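Take a look at the structure below.
The complex is shown incomplete by one protein chain, all other protein chains being positioned as in the whole.
What follows is subunit A.
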Amino acid sequence: MTTDDHGSGAGERRLTPADVQNVRFSRAPMLHPGYNDAEVDRFLVRMAGELARLHAEEAQLRDQVLALQDQVVALQEQVAGATAVEPPSEQAVRILATAQQTADSYVAEAEDFSRQMTADARAQYEEQVRRARENAGATIQAAQEAAARMVAGGGQPAPAGDGGERGTTQDLEEQVAYLKAFAQACRVQLRSYLEALLTDVETEWGRADPATLQQLPLRTPAQRPAVTAAPGTPNVAREVPLDDSTSEQPAVGGNAEVPARRRN
(Lines give C-alpha, C1' and ligand atoms only; values in the text may rest on other atoms or scores of the structure.)
Protein backbone atom coordinates (compact mmCIF):
# COMPACT_ATOMS: atom_id res chain seq x y z
CA MET A 1 0.00 0.00 0.00
CA THR A 2 1.25 3.50 -0.77
CA THR A 3 0.06 6.98 0.12
CA ASP A 4 1.35 10.32 -1.22
CA ASP A 5 3.46 10.96 1.80
CA HIS A 6 4.51 7.56 2.94
CA GLY A 7 7.66 7.54 4.93
CA SER A 8 7.35 11.19 6.06
CA GLY A 9 6.55 10.26 9.64
CA ALA A 10 2.94 9.21 9.57
CA GLY A 11 2.89 9.45 13.37
CA GLU A 12 3.12 13.29 13.31
CA ARG A 13 1.15 14.19 10.24
CA ARG A 14 -2.53 13.48 10.62
CA LEU A 15 -4.38 11.28 8.15
CA THR A 16 -6.45 13.58 6.02
CA PRO A 17 -9.56 12.70 4.02
CA ALA A 18 -7.41 13.26 0.87
CA ASP A 19 -4.96 10.65 2.06
CA VAL A 20 -7.74 8.13 2.23
CA GLN A 21 -9.03 9.06 -1.21
CA ASN A 22 -5.59 8.90 -2.84
CA VAL A 23 -4.49 5.68 -1.35
CA ARG A 24 -3.54 3.01 -3.89
CA PHE A 25 -3.33 -0.64 -3.03
CA SER A 26 -0.86 -2.75 -4.99
CA ARG A 27 -2.25 -5.64 -6.93
CA ALA A 28 -2.35 -8.96 -5.19
CA PRO A 29 -0.43 -11.82 -6.78
CA MET A 30 -2.60 -14.00 -9.03
CA LEU A 31 -2.44 -16.91 -6.67
CA HIS A 32 -3.76 -14.96 -3.71
CA PRO A 33 -7.17 -13.49 -4.36
CA GLY A 34 -7.59 -9.92 -2.80
CA TYR A 35 -10.50 -7.78 -1.57
CA ASN A 36 -13.30 -6.83 -3.81
CA ASP A 37 -12.09 -3.50 -5.35
CA ALA A 38 -15.53 -1.94 -5.31
CA GLU A 39 -16.02 -2.64 -1.62
CA VAL A 40 -12.66 -1.14 -0.69
CA ASP A 41 -13.37 1.98 -2.75
CA ARG A 42 -16.81 2.43 -1.24
CA PHE A 43 -15.37 2.11 2.28
CA LEU A 44 -12.64 4.62 1.50
CA VAL A 45 -15.19 7.19 0.40
CA ARG A 46 -17.14 6.74 3.58
CA MET A 47 -14.03 7.00 5.68
CA ALA A 48 -12.98 10.22 3.93
CA GLY A 49 -16.39 11.70 4.66
CA GLU A 50 -16.22 10.73 8.30
CA LEU A 51 -12.75 12.21 8.73
CA ALA A 52 -13.82 15.47 7.12
CA ARG A 53 -16.75 15.70 9.49
CA LEU A 54 -14.55 15.05 12.51
CA HIS A 55 -12.07 17.70 11.49
CA ALA A 56 -14.78 20.28 11.02
CA GLU A 57 -16.27 19.42 14.36
CA GLU A 58 -12.91 19.71 16.03
CA ALA A 59 -12.28 23.16 14.52
CA GLN A 60 -15.68 24.27 15.69
CA LEU A 61 -15.01 23.03 19.20
CA ARG A 62 -11.67 24.79 19.26
CA ASP A 63 -13.37 28.07 18.33
CA GLN A 64 -15.92 27.50 21.00
CA VAL A 65 -13.26 26.86 23.65
CA LEU A 66 -11.46 30.06 22.67
CA ALA A 67 -14.66 32.07 22.85
CA LEU A 68 -15.48 30.62 26.24
CA GLN A 69 -12.00 31.34 27.50
CA ASP A 70 -12.38 34.98 26.45
CA GLN A 71 -15.67 35.12 28.24
CA VAL A 72 -14.18 33.72 31.43
CA VAL A 73 -11.40 36.30 31.35
CA ALA A 74 -13.90 39.09 30.75
CA LEU A 75 -16.10 37.86 33.58
CA GLN A 76 -13.14 37.61 35.91
CA GLU A 77 -12.22 41.19 35.12
CA GLN A 78 -15.74 42.31 35.74
CA VAL A 79 -15.91 40.50 39.04
CA ALA A 80 -12.60 42.01 40.09
CA GLY A 81 -13.79 45.47 39.11
CA ALA A 82 -17.06 44.78 40.90
CA THR A 83 -18.99 46.57 38.21
CA ALA A 84 -20.81 43.76 36.49
CA VAL A 85 -22.79 42.62 39.49
CA GLU A 86 -26.38 42.06 38.63
CA PRO A 87 -28.11 45.27 39.66
CA PRO A 88 -30.58 44.66 42.48
CA SER A 89 -34.22 44.82 41.54
CA GLU A 90 -36.34 47.85 42.43
CA GLN A 91 -38.39 45.67 44.71
CA ALA A 92 -35.35 44.46 46.62
CA VAL A 93 -34.12 48.02 47.06
CA ARG A 94 -37.52 49.07 48.38
CA ILE A 95 -37.68 46.20 50.85
CA LEU A 96 -34.20 46.88 52.18
CA ALA A 97 -34.92 50.60 52.41
CA THR A 98 -38.02 49.92 54.50
CA ALA A 99 -36.12 47.52 56.73
CA GLN A 100 -33.40 50.11 57.24
CA GLN A 101 -35.95 52.77 58.13
CA THR A 102 -37.51 50.44 60.66
CA ALA A 103 -34.12 49.82 62.24
CA ASP A 104 -33.39 53.55 62.25
CA SER A 105 -36.64 54.35 63.98
CA TYR A 106 -36.02 51.70 66.68
CA VAL A 107 -32.62 53.17 67.37
CA ALA A 108 -34.02 56.70 67.39
CA GLU A 109 -36.78 55.65 69.75
CA ALA A 110 -34.32 54.00 72.10
CA GLU A 111 -32.14 57.09 72.05
CA ASP A 112 -35.11 59.31 72.69
CA PHE A 113 -36.26 57.18 75.60
CA SER A 114 -32.80 57.22 77.09
CA ARG A 115 -32.65 60.98 76.57
CA GLN A 116 -35.89 61.55 78.45
CA MET A 117 -34.93 59.23 81.30
CA THR A 118 -31.53 60.86 81.67
CA ALA A 119 -32.95 64.36 81.50
CA ASP A 120 -35.52 63.54 84.19
CA ALA A 121 -32.91 61.91 86.37
CA ARG A 122 -30.60 64.86 85.95
CA ALA A 123 -33.31 67.38 86.82
CA GLN A 124 -34.15 65.44 89.95
CA TYR A 125 -30.55 65.12 90.92
CA GLU A 126 -29.91 68.82 90.51
CA GLU A 127 -33.01 69.68 92.49
CA GLN A 128 -31.94 67.41 95.35
CA VAL A 129 -28.46 68.87 95.41
CA ARG A 130 -29.85 72.38 95.42
CA ARG A 131 -32.19 71.59 98.28
CA ALA A 132 -29.44 69.91 100.23
CA ARG A 133 -27.25 72.95 99.83
CA GLU A 134 -30.04 75.27 100.91
CA ASN A 135 -30.70 73.12 103.97
CA ALA A 136 -27.02 73.04 104.79
CA GLY A 137 -26.85 76.82 104.46
CA ALA A 138 -29.87 77.27 106.71
CA THR A 139 -28.47 74.88 109.28
CA ILE A 140 -25.14 76.64 109.37
CA GLN A 141 -26.83 79.99 109.72
CA ALA A 142 -29.00 78.73 112.54
CA ALA A 143 -25.96 77.32 114.25
CA GLN A 144 -24.12 80.59 113.93
CA GLU A 145 -27.04 82.53 115.34
CA ALA A 146 -27.29 80.09 118.20
CA ALA A 147 -23.59 80.44 118.85
CA ALA A 148 -23.86 84.23 118.80
CA ARG A 149 -26.75 84.07 121.25
CA MET A 150 -24.83 81.77 123.53
CA VAL A 151 -21.80 84.06 123.46
CA ALA A 152 -23.99 87.09 124.11
CA GLY A 153 -25.94 85.30 126.84
CA GLY A 154 -22.79 83.90 128.45
CA GLY A 155 -20.74 87.11 128.43
CA GLN A 156 -23.38 89.74 129.20
CA PRO A 157 -20.63 92.32 129.48
CA ALA A 158 -22.36 95.61 128.70
CA PRO A 159 -25.92 95.60 127.47
CA ALA A 160 -25.68 99.39 127.18
CA GLY A 161 -22.53 99.47 125.08
CA ASP A 162 -23.85 96.74 122.83
CA GLY A 163 -25.73 99.10 120.54
CA GLY A 164 -22.81 101.47 120.17
CA GLU A 165 -20.40 98.63 119.47
CA ARG A 166 -22.68 97.17 116.86
CA GLY A 167 -22.91 100.60 115.32
CA THR A 168 -19.15 100.86 115.05
CA THR A 169 -18.82 97.39 113.59
CA GLN A 170 -21.45 98.20 111.04
CA ASP A 171 -19.68 101.41 110.13
CA LEU A 172 -16.42 99.61 109.77
CA GLU A 173 -18.00 96.93 107.62
CA GLU A 174 -19.54 99.54 105.40
CA GLN A 175 -16.21 101.27 105.05
CA VAL A 176 -14.48 98.00 104.21
CA ALA A 177 -17.10 97.23 101.59
CA TYR A 178 -16.77 100.71 100.14
CA LEU A 179 -13.00 100.45 100.03
CA LYS A 180 -13.20 97.04 98.41
CA ALA A 181 -15.56 98.32 95.74
CA PHE A 182 -13.37 101.38 95.25
CA ALA A 183 -10.28 99.22 94.84
CA GLN A 184 -12.11 97.00 92.39
CA ALA A 185 -13.28 100.01 90.38
CA CYS A 186 -9.75 101.41 90.35
CA ARG A 187 -8.35 98.11 89.19
CA VAL A 188 -10.89 97.85 86.42
CA GLN A 189 -10.26 101.43 85.28
CA LEU A 190 -6.54 101.05 85.44
CA ARG A 191 -6.73 97.88 83.43
CA SER A 192 -8.98 99.36 80.77
CA TYR A 193 -6.55 102.24 80.53
CA LEU A 194 -3.59 99.91 80.12
CA GLU A 195 -5.41 97.74 77.61
CA ALA A 196 -6.40 100.79 75.61
CA LEU A 197 -2.83 102.00 75.66
CA LEU A 198 -1.58 98.62 74.49
CA THR A 199 -4.05 98.71 71.63
CA ASP A 200 -2.95 102.22 70.71
CA VAL A 201 0.68 101.34 70.90
CA GLU A 202 0.15 98.47 68.54
CA THR A 203 -1.95 100.34 66.05
CA GLU A 204 0.16 103.46 65.97
CA TRP A 205 3.56 101.86 65.80
CA GLY A 206 2.51 99.56 63.08
CA ARG A 207 1.19 102.56 61.18
CA ALA A 208 4.24 104.73 61.82
CA ASP A 209 6.86 102.79 59.99
CA PRO A 210 6.42 99.08 59.55
CA ALA A 211 9.76 98.76 57.76
CA THR A 212 11.89 99.83 60.71
CA LEU A 213 9.85 97.64 62.98
CA GLN A 214 10.74 94.61 60.93
CA GLN A 215 14.40 95.18 61.70
CA LEU A 216 13.97 95.32 65.43
CA PRO A 217 15.11 92.16 67.18
CA LEU A 218 12.43 89.83 68.42
CA ARG A 219 12.02 89.56 72.14
CA THR A 220 14.04 86.79 73.60
CA PRO A 221 12.16 84.61 76.04
CA ALA A 222 14.29 86.01 78.86
CA GLN A 223 12.98 89.51 78.22
CA ARG A 224 9.37 88.51 78.21
CA PRO A 225 8.52 88.13 81.88
CA ALA A 226 9.60 91.72 82.49
CA VAL A 227 7.31 92.86 79.73
CA THR A 228 4.39 90.85 80.99
CA ALA A 229 4.88 92.06 84.53
CA ALA A 230 4.77 95.74 83.59
CA PRO A 231 3.21 95.96 80.18
CA GLY A 232 2.74 99.66 80.01
CA THR A 233 4.37 101.24 83.02
CA PRO A 234 6.41 103.79 81.08
CA ASN A 235 3.37 104.74 79.09
CA VAL A 236 1.35 105.79 82.08
CA ALA A 237 3.50 108.81 82.88
CA ARG A 238 4.12 109.76 79.30
CA GLU A 239 1.80 112.33 77.78
CA VAL A 240 3.49 112.62 74.40
CA PRO A 241 1.10 112.09 71.50
CA LEU A 242 1.71 108.69 70.00
CA ASP A 243 1.53 109.73 66.36
CA ASP A 244 5.06 111.10 66.06
CA SER A 245 6.72 108.92 68.58
CA THR A 246 8.73 106.54 66.41
CA SER A 247 11.99 107.90 67.79
CA GLU A 248 10.90 107.06 71.29
CA GLN A 249 10.20 103.46 70.68
CA PRO A 250 13.32 102.04 72.27
CA ALA A 251 12.39 103.70 75.53
CA VAL A 252 9.29 101.58 75.93
CA GLY A 253 9.44 98.09 77.26
CA GLY A 254 6.86 96.46 75.04
CA ASN A 255 8.02 97.81 71.72
CA ALA A 256 9.78 94.77 70.35
CA GLU A 257 6.63 92.68 70.33
CA VAL A 258 5.15 94.78 67.57
CA PRO A 259 6.83 92.98 64.68
CA ALA A 260 5.65 89.69 66.08
CA ARG A 261 2.07 90.95 66.17
CA ARG A 262 2.25 92.19 62.64
CA ARG A 263 2.77 88.66 61.46
CA ASN A 264 -0.91 87.98 61.51
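The rule we apply is simple: contacts are C-beta pairs under 8 Å (C-beta built on N, C-alpha and C of every residue); 3 or more make two chains touch, one makes a residue touch a chain; residues count from 1.
Keep in mind that, in the parts below, contacts and distances are computed from a predicted model.
According to UniProt, the chain absent from the figure is "nitric oxide dioxygenase", selected among "4Fe-4S dicluster domain-containing protein", "nitric oxide dioxygenase", "ABC transporter ATP-binding protein" or "Actinorhodin polyketide putative beta-ketoacyl synthase 2". Which of A:His55, A:Arg133, A:Arg149 or A:Lys180 touches the hidden chain is settled by the complete complex: it is A:Arg133. The hidden chain makes contact, of the residues A:Arg115, A:Arg149 or A:Lys180, with A:Arg115.
For the chain missing from the display, the contacting residue among A:Phe25, A:Tyr125 or A:Phe182 is A:Tyr125, taking the whole complex into account. Considering the full assembly, A:Val93 is the residue among A:Ala18, A:Leu75 or A:Val93 that touches the omitted chain.
For subunit A, the list of residues touching the undisplayed chain reads 81-83, 85-88, 90, 92-94, 96-97, 100-101, 103-104, 107-108, 111-116, 118-119, 122, 125-126, 129-130, 133-134, 137, 188, 192, 195-196, 198-199, 202, 219, 221, 224-225, 228, 231, 257, 260-261, 263-264.
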